[in-house]
Every structure is written in structure tokens, then in C-alpha cells.
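Encoded as C-alpha cells, the structure appears first; notes follow it.
For this view, one protein chain was removed and the others were kept in their places.
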Amino acid sequence: MENSLNKVMPLKKAIKTFVKTGAHISIGGFTINRNPMAAVYEIIRQKINDLHLYAHSNGMGLDELIGAGCISKLEIAYAGNGKAAPTCICFARAVQNNTILFEDYSNYMMSLRFMAGAMGVPFLPTLSGFGSDILTKWGFSKSMRKEDSKIVNKKLAVVDNPFGDWAGASKVVLVPAINPDVTIIHVQMADAMGTCSIQGLTFSDIEQVKASRHVIVTCEKLVEKAELRQNPDLNQIPFIHVSAVCHVPMGAYPTAVFGHYDYDSQYLRRFALAAKTTDKFKEYQADCIYGVKDHEAFLKIIGQKQIDKITADPRTGYSVNMKRD
Amino acid sequence: MENSLNKVMPLKKAIKTFVKTGAHISIGGFTINRNPMAAVYEIIRQKINDLHLYAHSNGMGLDELIGAGCISKLEIAYAGNGKAAPTCICFARAVQNNTILFEDYSNYMMSLRFMAGAMGVPFLPTLSGFGSDILTKWGFSKSMRKEDSKIVNKKLAVVDNPFGDWAGASKVVLVPAINPDVTIIHVQMADAMGTCSIQGLTFSDIEQVKASRHVIVTCEKLVEKAELRQNPDLNQIPFIHVSAVCHVPMGAYPTAVFGHYDYDSQYLRRFALAAKTTDKFKEYQADCIYGVKDHEAFLKIIGQKQIDKITADPRTGYSVNMKRD
Amino acid sequence: MNKDHPYTPREIMTIMAAREIKNGDIVFSGTGISMLAAMAAKNINAPESVIFFETGAIDSLLEELPFAVSDPRIMYWAAANSQLTDAFTTMQNRITGDKVIAILGAAQIDIHGNLNTTCIGDYFSPDIRFAGSGGGCDVASFVPRCIAFMQHEKRKFVKKLDYLTSPGQLEGEKSRQAAGLRSGGVSVVVTNLGVMRFDKDSGRMYLDKFYPDIAPEKILENTAFNMDISKATQADPPTIKELKILREECDPQRLILD
Partner (left out) sequence: MNKDHPYTPREIMTIMAAREIKNGDIVFSGTGISMLAAMAAKNINAPESVIFFETGAIDSLLEELPFAVSDPRIMYWAAANSQLTDAFTTMQNRITGDKVIAILGAAQIDIHGNLNTTCIGDYFSPDIRFAGSGGGCDVASFVPRCIAFMQHEKRKFVKKLDYLTSPGQLEGEKSRQAAGLRSGGVSVVVTNLGVMRFDKDSGRMYLDKFYPDIAPEKILENTAFNMDISKATQADPPTIKELKILREECDPQRLILD
């Protein structure tokens, strides 16, 4: 949380400043929508690793980070990349090959955990998960939980309802709060102070931001304060939560941004195919990540023709009749 | 919760259908803003009583209902009516004269209780209130809590944090969920299905609505579905939660509706003065409530001249330079 | 199969699922065939049902079929765009939650309708890792009715799940309630061969309907556990009208039907 009135900085600097080796991070968006991809690629280029990622249903962002070896620990509800990869490919391989530590929750549990972090309470209750292996199979060891103060002592807890059977519940599952070191989101509009306006579904971005010690916002449009103040009802994130604002047009590409551009299903498929073999994936990374100096250069190799294809129709907010594979 | 696609009905009918003697109710708004006053006056005219009211900081709506003797039990955080009455007058008298049963919470606790009701969990945790008399002084008796299944067994509960000192908390206060029989709110726009768009602060209206078995919406403007669908980001309440939609222009008068009209400080003062003595209050009620057949007739006696004075300026959403007492 | 109006396995599955949806239901929908079943219900038998996504969109217009529950196509012309916590709130509370019917898929299902969408093999070192719960565990915990869409194969209808992601009837009898769950969970299984339901008392899966030209014994052969087929009757095949609406109005481009 910072209050300096101008938080605009280059993405390179924001990542370098706030995303440290070993940091606990979360990223916004959902599967193939509004993942902060420019920031993800910058983390990869800066070779920041040993990250602990909290995710509900992050798709593309999560899989690129895992594929690049940035993630050592993962708390997650779902890893899918739409039609291109119903299960994220690098994620599945990392789990199958035991190259990351992971712990599974449900989407609601992860959302509640961010919400608890935002609210400043140690846990929130839910009636989800009783009888499931989500309650019984814990990914992090007891000694890890004991030694690492950033890992909670229990994955979750089941307690009796102290209010009798109020609300028809005899017991509840309590899920522990998450307070990431840094959360990165991509939004349609932000001003220099960091106030943000997200168009369309907000997923769990708002809770993730409010739960986080530092927040990096990348935005399609960096607008004047006055533009956002005209309709405060559309601003979900007031500036007090934000540490850095980075103007990165198409910063969620190849995932979608409602009102701006659609997901690039061809790119997603290209990624999925490449991710299946080590050699092809290295080639892909060399071409699209390490071989470009920033997101602008990346978009240049994608080309205007492809970008035009996914550009959103102003009426619907997505690319109408786009060829989707 | 109903799903019939056209829920429009006269306010009289909505109140008669959903607000029964002895019902547990909540009303939207905050002190002098967006109280569903037309509905409140209709409840009073229909002489529905023995109501159990859940309120956070309802002002004018609460005080009219208490003044008219409609409320027998009250769970509340704050009863004030802005500058006109820093403490609601009928409320204070009712408490001082032991004519209602009441239980005090804080504003956050009441909001969390509605939120718990909306979420379908028996309680939510907070770190508020430790050491205060809010925790120790319970308004409802043990026998009441035992005999009345609609009253929770405990006002609140303090429990140890099962996650050690995660989030820096050794213990937490749990506040029990509220699920009113009916919630009544006033909004700027609704369609016939019941989808609502609130402009400006939503207070706790959204949680109150989602926690409630039935929901009556009164609205300034009854609009076509298409008008609301053009920007789903501005619709806080989808129709699935709503039982009845009543088109009542100026339905929050004398409280304010952002973008439409300001509070009428003269009326609020008139009410406060009248409320101070039994005779004057009876006179006031005879003139302004019982003596008119509905809200439209009430507004006629207020007069267009007064209404013009409080009409909102389109730029700011309130009446600029209005004389405020 | 009625020779006068042939249909594909995917079509009969969609229609069978659509028939489960009632007017006024709020349909928790994923993408693919579950989306198509929701659209078919809305167009055929439940015009006042409401399509709803865990990402927070409700009653979206869906001029184009979405390919993910975060597809921008679901954000257009919705009644409200909100967020995950709001969507699960709608399902967890008993007021709107009781109106929700979910459509789920899974890698494995057991005789009590519990689902596995997490892994094949040991959880900590699996042979195959899947996407995980997503909202599956949540909705199966919260809502009274869930439809499971499955391909009917022995390796999918298993004696014991490798991981119990989403609760069905757990171990049957009163075990769901004993565990802390409300009644609900998977209540019907729609496959390419038939429709299964669960005995009210034992919570065990039984064959309710077999499709025309599918022998109940064939279904049993494709099921690794011992399922009661004694009560099964033949399903009413999709009607001409149902198929017409499904093909012409729900998926004219055959994005999902093919």
C-alpha cells in the first residue's frame, strides 16, 4: 500500500521492485481472460524464481510461469486454458514429475481465502468440501508448515457451528487467509494514482488486490484522474491499494480483455502444442519470451494482422465471428 | 426468490403479499439516504406490526416504523437521522420507555451478518468489538433465544483462531447470519424482471437483498430490460433475488437518491420536531401518512416547489447550494 | 434409435440432460456439451431457466457459444457481471441455491456419484494430473441437483476414485449429512449409453434409462462397479421437435454437436 500520487513506472522496474525471488504472489484473471501476461513474461525474462503462486483458476499466466520454472510452490483450484488445453500442460507435467509443491483447493475456497486476506481476518467459513479429498490431502508437509512462517499451520479446519444449527449447518470448513507479497492484475483503465476500472467480470481480482502487500497494475489505457472520477461506481479498486501502475496496451495478450480484444485461440494452441515437448517449448520461449525485449516487441512479432483479427467489436466487447479453434 | 419474468406490481400489493405481521424484515439505505420510504409509509398505513427489524444505520425509515408502533424487536448498529436528529427520536424514546426489545451490534457486524446470510453460512468472523459491551450485553433473553426458532441461540461467539496466530489474530468474534423474511430497498433503476442498478454507494443493500427470502424493490425508473443489459457492470442485483418490483418515483423521499434528489432537510426537521411530543406526532402522522392514500398523494402535499428545491443537479448528483438546516 | 429421425450420442445426451432442467432453474453451466444442454433446455422445455457461470455472469445473451467460463462472450448483455465470490454466494445460500442445477463432467465417477477431476494415480505423484476442482467441489457441496456428463467407460465408472474432488453421496446412506453436507450432489448421470440415478436410501447409482438400441447389460459391461439395472426402462428418444430446436437454434454451426 502506497499513497504517492504518481505511481506510473515502466513494467520492468515494477517487476524488479516488487517481485523478489521467493516472493508469494498472485495474478489476476481467469483461465483465458485478463491474465497479466506482459507482467508474467517480464517475470520470466527477469528469471525471478522460487515463487509461491496463489491461484484460483489462472490459466495461461500460470502455465507460462510454471513452464519457465519460476514457480516452486503452488496453491490452486484449477489449471486450465480453455479449449486449447483443458488441463494446463506445464502444470500437469510439473505435478506429474514432482518438480513443484502444490496444494489443491476449490475455486470458492481460494476466492474466500483472498477475501479473508482482504478483510484482515484469519479465515472465512464455507460449507464446501466436506467428505472430499480436498480436506484430507495436504500438499505441504508438517515441518514446512512449522518452519516457514509464510505457510499457514493447517490447510484448513473443520469446526462445529457455535450457533447450533443456525443456517442449517452443523459444522463449517474454515479456509485460511492469503496475503500475497504482491498481486499483479491487468485492467482496462487506471489513472496515475492507481485507481482502476475493470470492465466485465472481475473474477477475484478485487480481493486479490486488497489482500496483497504490494499491487502492480498493468492497464490498457492510462487515463486522467478526471475520467475515472466521473463514474466512481465503475471503479472497483481505489488507489490506496496500488503500488505501481504500468501502461501496457494489450498487456493481457494472448488472453482476452473484454471491450478491447479477444483471446488469441491460435496462439493458445501454439503454446499448448509447444509445451508438449521440451525442445519445442524451448524454441517457443526463445522466440516469444526471451527473444523479445518487452511486450511491445512481442506484439510486433505477433503482427498487426493477427491483432486485428482478435480486436473486440465495440457492441459486444469481443471479436464477433472470430475463427476459434 | 422467484423467477417469473414480470414482477411488477403496485406497492400496496407487494407490501400486503410479502410483509406479514410478525415478519423479520430489513430495509435498505443509510440514515438519510435511499431509505425505501414509500414502502415504509405503506407498511404503516397497512398497520402491519410486531415486525422484527434488522438495521445497520437506517435512519428515517427506522424511526417512522418505530414511531408508528410497527416494530417490536430491533437489531441495530446505529439510529441517527443526520443533522436533524443525531439520535433518532422515536427510537430513543422506545428504548428509554422499554416499548421495544433491542440488541446492539456495530455497523460492520450488522453488514457481516447480512453478508453471512447472503453467503448461506452460519456466521462470519471479525476482529471488532473485543472488550466492548457489545459482546457482553445481550438484549434478547435466554428463553426467547430458546423458544423462538427465528432468534439465534447466541448474540455472538468468541473463538480461538484455529490457524495459530495467522493474520495476527489470537481469537475472533463470530457474528451470526441474518436471513430476513423480506428486504425492501429503493433503487434508481430496475426492470420488470427485477434486475437493479444502484447509482452511488450501495451501503449494505446488496447483502440484505441476497440474504432475504423475499425482496421488494421500489424504483425511481422502471426501465426496459435492454437498458440495463447494455451495462451489466452497473447492475448489482440480478433478477433472481427479487420478488416484486414497484415503480415509485421519489420513493425514498424525504431521504436522498443520488442522481435524482437530495434529502429534504426541512422535512426531516419537521419530523424530528413533531416526534418530540405525542400530540404533535399524531398530527404529523395524520397529515402525512394516514391522511394520504399513497406516496403520490403524499408528494402532492409536499408540493412541486419543495421537490424542485431538492432535485439533483445532473453534474453532481445532489442539489447544489440547497438550503440545508 | 428411431430410423425416422436419427440422432447422435451427443444429441441424445444433450436432450436427456436438458429434460432435467425445470422452468425457473438456475443452471450452473460449464462450456461444451453442458452449455449446449442449458441452451437446449431454455429453448425447449424451460424457457424461464437462467444460465449462470461461476465467474459471476448471469443470464448472458450468448450470441456466440463461449469456449470457457471466462470467455468475454458471457459478459455481454448479462443481467449482472460480478465475481467469483458472488457466484458461489448464489449457490451456497438456500434461497437462490435451491434453484440451482449444476452440470459437471469428470474423469472418474463411483457408485455413489462422487467425482474425480483431479488426477489418475496417487495425488502426490499422479500418472495423469487434471485441472482440479475449479468450482466443481463447491457446487456439488451446495446445490440440490447436479447432472454429471460422462463417457460410459469402465475406467471412468470406477470402484474407487483416485481422488474425491466433488462430493456425491459419499459412502451413501446418511454419510453426506454426517460429513456436514446438505442433501444434494450428483443426482443424475447422463452418458452416451443411458441415464443413471441414485437410490434415495442407499445413495447407490442405478440404471434408470437405457437408450433405444442399447442393452442394459452393455451398460453394466462398461461399469466397473455392480449397478442395479433391474428398474431400468427405455428412454423416450429425442423427439423431432427437440432435435430440430437443438440443431437449428442451439448449435446451428455444430460447434459442439460435432
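Should a chain be cited, it is by its letter among A, B and C, assigned in written order, with residues numbered from 1 in that chain.
One rule holds for everything that comes next: a residue touches a chain if its C-beta (ideal position, glycine included) is under 8 Å from a C-beta of that chain, and two chains touch if they have at least 3 such contacts.
These numbers come from a predicted model, not from an experiment.
> Could you list, sorted by label, every displayed chain in contact with the chain left out?
Result: the unshown chain touches A, B.
> Tell me which residue among A:188, A:202, A:235 or A:285 touches the hidden chain in the full complex.
In the full complex, the listed residue that touches the missing chain is A:235.
> Pick from B:32, B:174 or B:248: which residue touches the chain that isn't shown?
Within the whole complex, the residue contacting the unshown chain is B:32.
> Give the residue, chosen from B:127, B:193 or B:219, that touches the chain omitted from the document.
Only one of B:127, B:193 or B:219 touches the chain omitted from view, namely B:127.
> Using the touch definition up top, pick the residue from B:39, B:169 or B:211 that touches the left-out chain.
B:169
> If the hidden chain were put back, which residues of chain B would touch it?
Residues in contact with the chain left out: 29-34, 56-57, 59, 76-80, 82-83, 86-88, 91-92, 95-96, 98, 104-109, 111-112, 115, 126-134, 137, 139, 158, 167-173, 200-207, 256-259, 262-263, 265, 312, 316-318, 320-321, 324.
> Tell me, which residues in chain A touch the chain that this view leaves out?
1-5, 117-121, 179, 193, 195, 210-213, 228-230, 232-233, 235-241
Just so it is clear, only the chains that are shown with their structure count from here on.
> Which whole number of Å gives the spacing of the CA centres of chain A and chain B?
37
> Can you compute the centre-to-centre distance for chain B and chain C, using the mean CA position of each chain? Integer Å is fine.
40
> Counting only Cα atoms for the centres, state how far chain A is from chain C in Å.
That gives a centre separation of 28 Å.
> Would you mind listing the residues of chain B that make contact with two or more other chains?
117, 120-121, 179, 233 - these are the residues of chain B that touch more than one other chain.
> Could you check chain C for residues that touch two or more other chains and list them?
Those would be 57, 75, 81-82, 92, 94, 142.
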